[in-house]
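Below is a slice of the complex: some chains, not all, each in place.
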Amino acid sequence: MEQKKRQCILEAILISADKPLSIEKLLGFFDTHDLVNRNDIKESLAELQAHYKDRGFQLIETVSGFRFQTRDQYKQWVTQHWDEKPAKYSRALLETLALIVYRQPVTRAEIEDIRGVAVSSHIIKTLQEREWIRIVGHKEVPGRPSLLGTTRQFLDYFNLKSLDEMPSLSEIQDIDKLYPELDLKMKEDSSKEDT
Amino acid sequence: MTQETEQSPAQPRQGELPFAIVQGEAISAPPEDLYIPPDALEVFLETFEGPLDLLLYLIRRQNLDILDIPIAEITRQYMEYVELMRNVNLDLAAEYLVMAAMLAEIKSRMLLPSHDEVEDEDDPRAELVRRLQEYERFKQAASNIDDMPHLGRDNFPADVDVIREDRKKPEPDIDMRELLLAFQDILKRVDMQKHHEIEREEISIRARMTHVLSCLDSNNFVEFQSLFTLKEGRLGVVVTLMAVLELLKLKLIDMVQAEAFAPIYLRKP
């Protein structure tokens, strides 16, 4: 199959896919008499990535494969599709997720120990429903508590090829950098007091 | 341990907490020696994720070196905070009290004369510092995760129309039992929580409410009588009437009548 046609077919497949597709899966779209091999696919994918490097959307690679998605810098316009703003995640949820990401496999009790507060079941349930975390086993201690870990979908969602691409856990932070937002909010509040 | 309150993202957060009410009396001024401005109380619940978070905040407010926390001072401030929380009748999490006890314990140990002969005796603050530092790393990591591009928030998958051969995409099947099991689960959970009350009402009225709504639109008036089908018999008529009354109560529909005995019309507001 000629190069241009192969590129167009892959483009059509990827633009209409509802999940990322691996090279293996993409290969499965072709018939034997299409005479397309893994290297052809790789080559076409690289061409597509180059072609879309300065357009409104791009071809990215996550752990499960390749996906076309809009570029971050146009989110301001693209989000107008929906009346509601995308849900904001609470800090409790993000902290719990962070602990699961960096400490996996980890039990709920271990998360609670580091955060100093009980982890609500809602948070665990929300993370499980989003398919970002799952039970990966049970700890061999009394009660056999569940061990939690992240999923492939978590990596797909954040456009990651592997967990190694997560920002590394920081060293001990400079305390002054904490709570800038609160400081600001309180300043605003106190300036409004006179009005 | 008590559960922290996780707010569903869809629910609006409470914007302002009423300022302190102590024993039925509104307090207009906060305790004078409070380091934390009273405004902070309003954002308290939204801002702090627990006692460690609060401690980190207190340390920062005073520009203290985390490695050299003046436990007495921090304990005092912390207790004032906890006291204030109690006064405003907030559901005070047990974790905060546990932390208060820990601070008091450290303080008391530091008041004891130090044993010079025991060189390598641990600083009683060491464990607290370790926990604070550990927590801080994950607090940072959480904010890093939030800053990462999210699918569905920062970028969106392509969703184009597909020209394809005439084969229907198979859709998942469910059977009634699955659906009922899911609902049974909800009922069980709700029973356990007791927060919500799923009224045991007849489904037919609910269903009829949907039906009535679908007959109406905001531009056209529909005659009240046209909603009733005599074929359904007495029960059907009663169900429709109750559905209409329920919709009126919920202000989902308007009812108009030009004059006495004139036809009654319904429409969506």
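Every chain is named by a letter (A and B) in the order it is written, and numbering of its residues begins at 1.
Basically, a contact is a pair of C-beta atoms (placed from the backbone, for glycine too) under 8 Å apart; a residue touches a chain by one contact, two chains touch by 3 or more.
Everything quoted here is computed from the prediction, not taken from an experiment.
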item	value
Assembly formula [one copy per chain kind displayed, counts for the whole file]	A x2, B x1
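Note that in this section only the chains that are shown with their structure count from here on.
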item	value
CA centroid of chain A to CA centroid of chain B, Å	24
Interface residues, chain B side, partner chain A - complex	1-10, 37, 39-40, 42-43, 47, 49-53, 56-57, 59-60, 63-66, 93, 95, 99, 131, 133-146, 148-158, 160, 162
Chain B-facing residues of chain A, complex	14-18, 57, 67-72, 75, 78, 81, 86-95, 97-99, 101-102, 112, 114-123, 156-159, 166-167, 169-173, 175-176, 178-179, 182, 185-186, 189-190
